[in-house]
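In what follows, a single structure is set out as structure tokens and then discussed.
One protein chain omitted, others in place.
So, chain A:
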């Protein structure tokens, strides 16, 4: 019994760790989007702010990147799903002996590194472009075209896997029945096979879009004039990261949660409706009196969806009226006071030391002359390297970026010419 409960406990602990590992980064990143410091972090919590969302939507490059990603995603979805469906159909039609070989060939792009696909796409279409004698600004060297083609080379394989799984459950007799009833092959495809494949096509499309949206390795070679979001982010991160990126991440997370909940809720509803129909009698069906279960009844996912939606509305509502300016001002004021406090303390200490040195110097001036020089030097830089001022500096660092004119921080003292003449001059005077 004891053993059992220990097992249970460790299972829970394991689960907790697992989910913390899985979701922790997302939670922390989302939280940083609402904290005011300009370097994304959760502690210390300064002020609740929605500033980073505005910053995000003011960032032309990010917006452009999102737009390009959507364009590329749409193109990739269309191309990959079409190619995937064709590949899946081919797999079911092909001569059984060739099937394994065909499968391997068609799956291969998934195993090839994206970098290789990117380079080869670039090289291949460049060749074709040249063979056709087109210029560098032709359609074939267009970044959008190349990115879509490049991504589709392997995303189509993913789509095919999804579609094949569904196709294997398709009874070919259905197509034959349609033909037998007079349908052409195209009609049988459109009216029978395609509706059957619809759920899988939807899954494949979502998968393709997500794979395209997050792709970097292949796109980095092909994007040309159309940098996608991942490309823009990568370029941005090189110059430092801001909470605006957290805000973007948060938006994506929320959208994903919404989509997942909505999907779950509608699946559940379909099940409920099917059950209700199955139980219904002929009269009920006929008279249309059949009461179908509502969207919310016994549908946990739908309830969660509504809760999340309410929460979102609340947050957006708060954001439109809430102003963090006062809080930010307070925090800044507080920091300024703290720093001033510290500087005063530092000055006092130095004053104290100088007095001691002077007393010693009076006692033995010849011996202490070089020593005074060195201490003087030390104290000159000491303002920078002293542990106390360093910790103060790192705390105030984001503020420095925000308000470079503020001379109240440790680093500010170093980099600011005024400060140099002030603090440095002072220590120099000790020299």
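In the analysis below, a residue touches a chain if its C-beta (ideal position, glycine included) is under 8 Å from a C-beta of that chain, and two chains touch if they have at least 3 such contacts; residues count from 1.
One rule holds for everything that comes next: contacts and distances are computed from a predicted model.
As stated in its UniProt record, the chain not included in the shown complex is "ABC transporter ATP-binding protein", which appears among "Tryptophan synthase alpha chain", "ABC transporter ATP-binding protein", "Short-subunit dehydrogenase" or "Cupin domain-containing protein".
Only one of A:187, A:235, A:271 or A:334 touches the chain withheld from this view, namely A:187.
Where chain A meets the omitted chain, the residues involved are 171, 173-174, 176-184, 187, 191-192, 195-196, 277-278, 282, 285-286.
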